[in-house]
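Take a look at subunit A:
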Amino acid sequence: MSARDRILARLRAAEPGAPVAVPDVAGYYARRSRLTATELLSQLCARLRASRADVKVAAPDAWASVAAEALQQRGVRRLALGSCARAVTLAAALPDTIETVRFDGAIEGWKRALFETVDAGFTPASAGIAATGALLLNHGGALPRTLSLVPPVSLVCVDVHDLYDDLHHAASVQRWADDMPTNRVLVSSPSRTADIQQTLAYGAHGPRELIVVVIADGETA
Partner candidate 1 sequence: MSAQPLHFVSPAQFRGRVSEALADDGLRDNFRSAMNFLRDKRASQFPDPVETEALRDLGEAVRKHALAHLPALLEKLEANLQARGVEVHWADTPDEACALIHRIATEAGAQRVIKGKSMVSEEVELNHYLEARGIDCLESDMGEYIVQLAGERPSHIVMPAIHKTKQDIARLFEQKIPGAGYTEDVDALIHTGRQVLRERFMQADIGISGVNFAIAETGTLWLVENEGNGRLSTTVPDIHIAMMGIEKVVDTLEHALPLASLLPRSATGQAATTYFNLITGPRRPGDQDGPRRMHLVLLDNGRSQAYADAQLRATLQCIRCGACMNHCPVYARVGGHAYGTTYPGPIGQILSPHLLGLEASRDLPTASSLCGACAEVCPVRIPIPSLLMRLRTEANRAPGARTAQPLAGQGASFSLGQKLVWRFWSGIYARTGPYRLLRWAATRLRRWAPRRQMGWTQHRTPLVPAARSLHDLMKARRMAVSDRDVKKM
Partner candidate 2 sequence: MHAARPPRPDQVYLFGTCLIDLFVPEAGLDAVRLLEREGLTVHYPQAQSCCGQPAWTSGNPDEARRVAAAQIALFDQPWPIVVPSGSCAGMMRHHWPALFDDEPALQARARDVAGRVHELAGFLVEVLAVDYSGAGGEPVTVGLHTSCSARREMGTRVHGVQLLSALPGVTLDTHASESECCGFGGVFSLKHADISGAIVRDKVASLSAVCERFVTADCGCMLNITHAAEHQGRPLRGEHIATFLRRRLEGEA
């Protein structure tokens, strides 16, 4: 018998327990009060700022220049980005001092360049979670995972219409379980650690800085 069969057989031979109901997760989250659009935005921003993210709110026609300015302030010279529409808009707004880097093909061809020469990476978020101050990045396909991970500065934008109360709210409206990309990541701060005497330090292995631009139209901005 294989280990698999042995283990499963032992589990199946176990003493039956008391009957267990299916947990009512949706019911629990439904009982919680919903935030208004303004509250969603202010809570997301407050949570992110409390975790040391640099958060900007900008109008749809201004976000790219706001983002570009934030990169410039940090002295970013090389910015890695994917090929989505947001990336194209951002690239057009960049000053001459910032060079864009687009990776084509598999990471094996550009691993070292990414680790050693890129200052910042840009990834558009698919959702913002107000309860925890987190941003959803759906990595895979044209949006490599390493873009939000390896460069020391991570730039993320999120549309104000994509804000949700909590993970459950986002996961059910966006129907996450129906289609899981290779790597769904929720980010809530620059990478950090408190492993040395409980002292919080940023830039453990991932980005040291997180810049978030919330794209908001007139009323909410």
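Regarding candidate selection, all candidates are chains of the complex that A comes from, given by their letters.
Here is the rule we go by: a contact is a pair of C-beta atoms (placed from the backbone, for glycine too) under 8 Å apart; a residue touches a chain by one contact, two chains touch by 3 or more; residues count from 1.
Being a predicted model, the structure only gives us computed values, none of them experimental.
Checking the candidates 1 or 2 against subunit A in this complex, the single touching one is 1.
Within the complex formed with candidate 1, the subunit A residues making contact are 2-4, 6-8, 10-26, 28-29, 47, 51, 103-108, 111-112, 115, 129, 131-134, 139-142, 144-146, 149-150, 166-168, 171-172, 176-177, 180-199, 201-207.
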